[in-house]
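Written below as structure tokens is the structure these notes are about.
One protein chain is absent from this view; the other protein chains keep their places.
Chain nomenclature is as follows: A, B and C, assigned in order of appearance, with residue numbering initiated at 1 for each chain independently.
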Amino acid sequence: MFDKILIANRGEIALRVLRAARELGIQTVAVHSTADADAMHVKLADESVCIGPPPAKDSYLNIPAIVAACEITGAEAVHPGYGFLSENAKFAEILKSHNIKFIGPSVENIRTMGDKIEAKRTAKELGIPIVPGSEGGVHDIATARKVGKDIGYPVIIKATAGGGGRGMKVANSEAELELAVSTAQSEAKAAFGNGEVYIEKYLEKPRHIEIQILGDGQGRAIHLGERDCSLQRRHQKIWEEAHSPALNAKQRDEIGARVSNAMAKMSYEGVGTIEFLFENNEFYFIEMNTRLQVEHPVTEAITGLDLVQEQIRVAAGAALAYKQSDIQFSGHAIECRINAENPLTFIPSPGKVNDVHFPGGLGVRVDSALYSGYRIPPYYDSLIGKLIVFGKSRAECMMRLRRSLSEFVVDGVETTIPLFQKLLAEPDILDGHYDIHWLEKYLARTKM
Amino acid sequence: MFDKILIANRGEIALRVLRAARELGIQTVAVHSTADADAMHVKLADESVCIGPPPAKDSYLNIPAIVAACEITGAEAVHPGYGFLSENAKFAEILKSHNIKFIGPSVENIRTMGDKIEAKRTAKELGIPIVPGSEGGVHDIATARKVGKDIGYPVIIKATAGGGGRGMKVANSEAELELAVSTAQSEAKAAFGNGEVYIEKYLEKPRHIEIQILGDGQGRAIHLGERDCSLQRRHQKIWEEAHSPALNAKQRDEIGARVSNAMAKMSYEGVGTIEFLFENNEFYFIEMNTRLQVEHPVTEAITGLDLVQEQIRVAAGAALAYKQSDIQFSGHAIECRINAENPLTFIPSPGKVNDVHFPGGLGVRVDSALYSGYRIPPYYDSLIGKLIVFGKSRAECMMRLRRSLSEFVVDGVETTIPLFQKLLAEPDILDGHYDIHWLEKYLARTKM
Amino acid sequence: MPVKKKSAASEPKESAELSLIRKLAAILDETGLTEIELDHKGARVRVSKSVQMASMVHSAPTIQHSAPALVVAGSQVATEEISGTPLKSPMVGTAYLSPSPELPAFAALGSMVKEGQTVLIIEAMKTMNQIAAPKSGKLVKVNIKNAQPVEYGEVLMVIQ
Partner (left out) sequence: MPVKKKSAASEPKESAELSLIRKLAAILDETGLTEIELDHKGARVRVSKSVQMASMVHSAPTIQHSAPALVVAGSQVATEEISGTPLKSPMVGTAYLSPSPELPAFAALGSMVKEGQTVLIIEAMKTMNQIAAPKSGKLVKVNIKNAQPVEYGEVLMVIQ
């Protein structure tokens, strides 16, 4: 096991990693920008090193500074948290060349999964379901009809050279196909100078469901069930739960087995998440995150595993301590991301936090680096804490969530706590009936 | 289910009950003395009623005031917490006569188990192991020898009329018996004017192990495993854990089954605890607490049940929702009682709390009614919070405890947090090798 | 205490107490003291002067952001400053201003009451408790309505 690790991150996740390390008896080094000199992870770490000025590119993304911080402190390994350098293959490579262990997967795995096209190709090869569609460009209507028949309607016609919604047309049936293809082709030609289009299955109301996996880089991998992260605003998740209200045990086992087999074949090391869209009981691969996820605590709640400790263990060379059959799911967990933002406009609200009071009691976990008197710097993202609530059932979990939100005090800045309190009054949320568009529609509807 | 309950207590347990009620969708009424007008449970309750001046006898023990508070608020039931009126049969009786439900066992059960002699007799009748000894007084050495042979040495000779250690003698073998009996007899005669003595098995280094039970008052009862509460100072528990480091699954099942059978026979309703001394793998009944226990959260941690919610459910007439086979134990939990006391002298330290920061993260629960700026009144006990830590194993639990104690900040008053930090450095604690005398000896040893 | 803040030139008619207060106030200013309490021949006088505390320690946190604790009776709200002797509720219960709905109040607002005279009843645990006036005087304030729940320590009436 490592004697000392460096935490190349800030905020709640730096604290999360610090806690895991401390519980493993590992010394911690915090790095921080000048703006974060008073941050909780800096106060609690065994050692700390200021690595640069406030802008992330000069501090938390500053690879030479972080490597130098390892050198002067003698840290043997780096935990990158999420965001910042956590999926940066170059960073992993440089650490390797300096004989510092990157706590995460291999450089190759990061690189493969970091490239969208390569990731999709790899996923397909490894048996992970992807969005069905034409193989490459479609040039004539006969081919288009054949594809449509194969994959089923509705379909979406997209420009090969495209992006940003232009050159995209939906066909709900074969009757609409010809017009849709020709329109898409001419729009594509006009917009990108290239009229080539391809066809994919069109998902109308998908959920975002992701599978948590854990591998040891030695050919063993297991899955830890799914998380439903469909409640998103501008592609930012705000509420995650495990299990998904939409999945049953059989579906979970099936997709989980597929994904963990794929990861075993890749010799994937550490934790990772395969993100899917889910509609009509089918999974469609979106991307893989080769790192710890913000929402990992809901998986910890229903499995009892400490994902960060497991990450560190396999990084130190240990084989996976669990077989798939060792993993028992129990209860239900929900995470709410508490952001320092106006709950209606979502305008960030940095500044001094006069008073903080965290909810407590049975089934309540708070991951937050806030403290009374802390000043939230304006340079980084607005996530200031996560409230994770566990219950025997989803219903108990929701009641506990309502109770703990009512105890959560952050005085001095605006937070998204009131949004979650409002969501708990929505029948769709109570019933688990939501898709990836639900929150945006809700916000538009309640804006008045 | 009740619509509204009144919480006849204060401090962390009032908050604990409030949380459970809120999660069940039940309205809460807080009662408080004038000294507690700013208390957390008062701030969070749906309604609050000031019932008297600071002295407990005039407020929290003031039965007419509490009944009147029920009347003016329309509360249908009263949760008594622990301490105060929680084991007061008269209170339960008066509530009953006012058609207010006492959340707890029947008046008869409270009364029976509240009388030490009656409790021991009942326990024996119901098959709960008690300390073996002579039946009544022993008047001659021949009888004493026979008793000694039956129960095994060492034995203790106690004055029937006695108390406070006078007239007590230990005999380690039959050779010592005659002198011990005659000395005890003459001491007893001198001290109490009555030379009658009786003989009991003498326990030298017992542990305090207690079994949590839950019954529905309809003839069903289950046990929820044991707690080891051997670490005590002046008979005050300060550290409780589940499971006990000294018990195996077979022993747990055996004693648990005995106790839950006994409770079923009594038609016991709600939660209760049977306390035992445990030595050489034998259990010896001490007493029964017919109420919620301070240390109930460690049981909640390893069973996943919310004991207060279960209490309220059965009080509202529901049958037990669990069979014994539904109860699965997992992991290990430890509770530390955080008192506002000097950690060396244990002198209470009431006063203003400038800043409070609770530890968070995976496996950490804090039950506390403290908040920044709160003034701890000098009128009540010094328990200001409980830190409950859960881990997959005892080792993980201990590491997590160490980590979370280091994050716990209570600024402005002295607390016992440093004591727990010191205890975590003791090999006996790490190994679970302690009995009910361990802490007193440790404190005497480290006083210098 | 009926102190009116007079102009600098104190009239000769001023009572001994007021004069004493002035003197004490002057001593406060002079000495920088913040409080003086004096028992003098049965008269007790306390004068004090607040310091401009700039410190704003956040004494009471805003715990109540979601569910404000509704105190059952509106005691806090009702305590406007009317000087006199307050009659504080000695118990929790339901207060009645008259012996029965048809009968007039024990004591009408503005009427004179005698020390020991029953001025209201508080019902608790089916028992009617007669509450007596703490002193003789004029009933200048009644903070409660008939059949209103009251809590311990709540100011029910004020007698002048």
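The rule is simple: a contact is a pair of C-beta atoms (placed from the backbone, for glycine too) under 8 Å apart; a residue touches a chain by one contact, two chains touch by 3 or more.
Please read these numbers as outputs of a predicted model, since none were measured by experiment.
Here the missing chain is touched by one residue of A:I26, A:V42 or A:I110, and it is A:V42. Although one chain is not drawn, the whole complex shows that of A:A30, A:A77 or A:M288 it is A:A30 that touches it. On the side of chain C, the interface with the absent chain consists of residues 23-24, 27, 30-40, 51, 53-57, using the contact rule stated above. Across the interface with the omitted chain, chain A contributes residues 29-30, 34, 38, 40, 42-53, 59, 64-65, 67-69, 71-73, 94, 98, 371-373.
In this text, only the chains that are shown with their structure count from here on.
Put simply, the C-alpha centre of chain A and that of chain C have 60 angstrom between them. Multi-chain contact residues of chain C (touching two or more other chains) are listed as 58, 61, 63, 67.
Within chain A, contacts with two or more other chains are made by residues 355, 357, 372, 406-407.
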